[in-house]
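Here the complex is missing a single protein chain, while all its other protein chains stay put.
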Amino acid sequence: MKEIRIHGRGGQGGVTAAGIIGGAAVKEGKYAQAFPAFGAERRGAPVLSFTRISDTPIRNRSQVYHPDIVIVFDEGLLTTVDVSAGIKENGMIIINTEKKPEDFAFKNPAQVVTVDATSISLNALGRPIVNTTILGTLCAATDVIQLAFLKDAVKEQFGGSLGEKNVKALEEAYKQYKGGA
Amino acid sequence: MGFIPNPSKLGDLPAGAAFEGGHPTTQTGNWRVFQPVLDKEKCKNCLLCWVFCPEGMIKRQEKCVEISYDFCKGCGICANECPSKAIAMAKEG
Amino acid sequence: MRLQDVTQEELLYGTMACAGCGGIIALRMALKVLGKNTVMVLPAGCMMAVSGFFPQMAVNIPLVSTAFPCTASAVSGLVAALKVQGKEDITVLGVAGDGGTADIGIQALSGAVERGENFVYICYDNEAYMNTGGQRSSETPYGARTTTTPVGRNQMWEDKPKKDLVRIMAAHNIPYAARASISHPREYMENIRKAKEIKGTEKSPFLETGISQCINMRCNFRRNKRKICWVSLEIKKQPQSGRI
Partner (left out) sequence: MGKRLFLNGNYAVAYGVKLARAQVVAAYPITPQTKIVEQISEFISNGEMDAEFVKVESEHTAMTACYTASCAGARVFTATSSQGLLYMYEMMQFTSGARRPVVMANANRAISAPWTIWLDHQDCMSTRDAGWMQIHVESAQEALDTTIQCFKVAENQDILTPVMVCLDAFVLSHTDEVVELPEQSAIDAFLPPFRLADAVDVNHPITVSAGMAPNLYMEMRYLQEQAIQKAKDEWNKADAEYGRLVGRSYGGVVENYQCADADAVLVTMGSLSSTAKEVVDNLRAQGHKVGLAKIRLYRPFPQKELCETLKGARAIGVIDRSNSFGFEGPLFSDVKAALYNNRINPPAVNYIAGLGGRDVTADDLDKIYRQLLDIGNTGQGNQAVEYIGLRWYE
């Protein structure tokens, strides 16, 4: 089982992203669970959402305390939240930032992956909505989801031309990671 | 199902107390102290008593109305309403 | 409307109401106009207690009893269920007192009227909570004596004017709202007939306030039933920005 925790702000689409990851995994024939950290927060406040992916039905319904992968939508969150809390050994933290991975140090050791998702999103969508873009990096840097299913899930979520634009954004992030690796 | 005014077993009671309507089982006629008495000669058949009777106990007829006493409680509205004083309230019995 | 033309058929008779009950007169007259193709909702109160208390089943149309605050809500449910079953020709009638309409039931009524559901609603306004023994309601007129209107040392009379329910309902921009009294049966029944006929595609609700004194009312200016203050106020459909 892979457990993912997403750190975002209300309105950035963290919950949607958790759902898209799960939806892509389900398309692949796997089992998934996606849920928000059930808050009453409104736009701008730090929020959490979670995804679990497994080859067998998932029964654990508590929140994710020991994630394999952490996704951070907003670099600013790093100053207030310990995003590495509880992360598993050999875990990965994906951060939306202009900086390099080596610029970051966390309490708990983890592989850090960075992507300038804001710039990519602004190019592709015209708006700094990074939730789908950063999934391209997730897809490229890990094996939890496959690109084809991810694209399907995004298209299904947004539909029409908005879906196409989002797919373009995540493809760009995917290429950047693969190219850089 | 039929209406059973005096149930004698559980099966006589319908689920949810859903009873058939139109079954006035208590003859409220015996509530009367005074009863309306109609003077057919004076009745102009204006039907005011008929429309005002709360119990619907006044019957419309060809020439003049007719009072039925089964459910008449003797309220006296008919006598009060009658413009030609054709109904008088007389003591029961 | 001529009295000769009104049906002989009695859909309500033999109730356990007090002798001379004005509410029963109002209901009987209304049912004569609405006819057999009607479903009625009654909340907890006198009217239900005297006509639907086993074994005295005095009403001869379908009757659904409900709790005090939700006569109009119950009407909504019936309207929806009859509509989905294609029985839209059936008239749904809600009858509640002034307390059940203007006080505890006003939210439900406002909601149902705002939704534009097709029904006839009669508020049987006897100007106080009479089933429970004469407590004040928002429809109790200024000066009336009730059991729950302490206004000062040894004073028991209502010091607030009557709430104008018909204008409140008219403010919902409904096609018909009227106030009438059983002291004038032909006008009263005419109002009911109009209300019944506003129907069909227009989806038009209606509210009728029938002022009919309870025989147990203790009132400073106790009125003879025949001489009840009579107001007939008919409000036709208002334009959206219209004023009464």
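Here the chain labels run A, B and C in written order, and each chain numbers its own residues starting at 1.
Please note the rule applied: a contact is a pair of C-beta atoms (placed from the backbone, for glycine too) under 8 Å apart; a residue touches a chain by one contact, two chains touch by 3 or more.
No experiment lies behind these values; they were computed from the predicted model shown.
Shown chains touched by the hidden chain across the complete assembly: A, B, C.
Checked against the full complex, the candidates C:Ala108, C:Ala144, C:Val166 or C:Ile192 give a single residue touching the omitted chain, namely C:Ala108.
In the complete assembly, the contact with the undisplayed chain comes from C:Val39, out of C:Val39, C:Ile122, C:Ala144 or C:Ala180. Chain C residues in contact with the hidden partner, per the touch definition given at the top, are 36-39, 41, 48-49, 52-54, 57, 59-67, 69-70, 72-78, 80-85, 90, 107-108, 110-112, 114-115. The missing chain lies against chain B, touching residues 1, 7, 10, 13-22.
Counting over the whole complex, chain A has residues 18-19, 22-23, 26, 31-36, 38, 40, 57-63, 65 touching the chain that is not drawn.
Heads up, the rule we're going with is that only the chains that are shown with their structure count from here on.
Centroids of chain A and chain C (each the mean of its C-alpha atoms) stand 61 Å apart. In terms of their C-alpha centroids, the spacing between chain A and chain B amounts to 79 Å.
Counting partner chains per residue, chain A has no residue touching two or more of them. Those residues of chain C lying in contact with chain B across their complex are 3-4, 6, 8, 10, 12-22, 24-25, 28-29, 54-63, 182, 185, 225-226. Taken together, the chain B residues at the contact with chain C in this complex read 3, 5-6, 17, 19-26, 28, 31-32, 46-48, 50-57, 59-60, 70-71, 73-77, 80-81.
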